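Structure first, then comments.
Showing just some of the chains, left in place.
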Amino acid sequence: MITLSSDFGSPYPAAMKGVVCRESDARIEDVAHDFPRQDVRAAAFWLTQTLPYFPPAVHCVVVDPGVGTDRAALVVRAGGHALVGPDNGVLVPAARELADGGDFEMFEWTYDDPASTTFHGRDVFAPAAATVHEAGVDSVESLTQTVPADEWIDLRFPDPIVRDQGATGEVLVIDGFGNVITNVPGESVTDAFGESITVGGERVPVRRAYAAVDPGDRLVTVGSHGNVELAVNQGRGDEAFDIETSAPVELTW
Amino acid sequence: MITLSSDFGSPYPAAMKGVVCRESDARIEDVAHDFPRQDVRAAAFWLTQTLPYFPPAVHCVVVDPGVGTDRAALVVRAGGHALVGPDNGVLVPAARELADGGDFEMFEWTYDDPASTTFHGRDVFAPAAATVHEAGVDSVESLTQTVPADEWIDLRFPDPIVRDQGATGEVLVIDGFGNVITNVPGESVTDAFGESITVGGERVPVRRAYAAVDPGDRLVTVGSHGNVELAVNQGRGDEAFDIETSAPVELTW
């Protein structure tokens, strides 16, 4: 199986699908093609939330603001999966999740001048993913286009500061529902379920489910990602909390 | 085959796909993941317009404003298909269509506390759909997690009043083109093809095809769903008729 992830919108991913279908018999599943444009951190986050649910597969990821420059192309082997994409950090957090505490291995995928300087998803990464799939994840080192990568760009999400009486965190991403996903671990607030904490100084109820407050009301919950989430039942948390990606989040309990 | 339908947008459905791929070999086809958010009636309508065209399959449907509350999870068997989703009515109209006048059977899918209280699509419904698929639609009662459901929430679309000289109906949904889909049966107006009727007191031509009027002009037609539709050739009917979902529709002929 090959999964495809990008910020390409439509219809560019179809050319990648065609290339994969020509060069392998792999089943294709789309993860998403509407990641926020050229937002490496947001894409990296969403990959940690989606790829670990798949069985071992080759994951082709193209969020690539440096397309056409000399940034490297990588193949990462982690927990029986392979990730293929640009060397800008986008693959790393998901690789850590897939390795599940173990090691992951980095290879550079070297390539001749591709047909385009603007669409490496079609001309570099889709062919690389198909080749890795056909050779098998265990055989990456036997592919003559790969060499062990001794340097690569890391990406880590910012660490929150969790204290006895509160936490200082940051908004990692905002999802399509407007739910505000922070970097504060959910277990910080589970003792407060049914009660309230303060968010930026204002008291907000902490609940297990959106529907535990009235439609339109704000709540703090623990999202499916395991982090503290600022939300509104049947509404948008980002608007109700007037907050955006990368903004600081101050919680007290 | 497992079909997936939700109001999750992107990228949450990818986690559901991953779970299905890990727990079954089923082919996956997406129906839609952009149903209007938490709009059970609209989703129920669109399922009646799409699921009956599929061969027998397991249809996993997650439009679930009550996620995390004690609402039940259901498996419905109808006409060789199985529908899996929350007990809020969303599955029922499609089940009636799939049963094609026959009976459908309701089972409750019981589950232990899932990993999340906000993403039962990933943690409850996708695993349930994969399990039903692997066991086979005929074996639902043998799955130890299911019990016959003796109570469940029904959902019926409102009935129109059709008279000799007109009809009083309601807007069921508006599609992405802006076509206004009413609950008035199309056969009410087929005698008027080539002529006109009044909509809210104004005369509008009744035509078999959008292109039978000039671009930008209003028409009444019979949509692919078999109901009376208020439309504009190459334009938006909802704007031209200034009408929205659930609004009354008064037709005279």
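Letters A and B mark the chains as written, and numbering starts fresh at 1 in each.
Methods note: a contact is a pair of C-beta atoms (placed from the backbone, for glycine too) under 8 Å apart; a residue touches a chain by one contact, two chains touch by 3 or more.
Keep in mind that what you see is a predicted model, and the values were worked out from it rather than measured.
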Given 2 placed chains, full-complex copy number: 3
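Convention: only the chains that are shown with their structure count from here on.
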Centroid spacing, where centroids are CA-atom means, of subunit A and subunit B in whole angstrom: 31
Residues of subunit A that touch subunit B when the two form their complex: 1, 3, 5, 29-32, 34-35, 46, 49-55, 57, 175-177, 208-212, 221-224, 229, 234
Residue ranges of subunit B in contact with subunit A within the complex: 8-12, 14-19, 21-22, 28, 37-38, 65-69, 115-119, 122-123
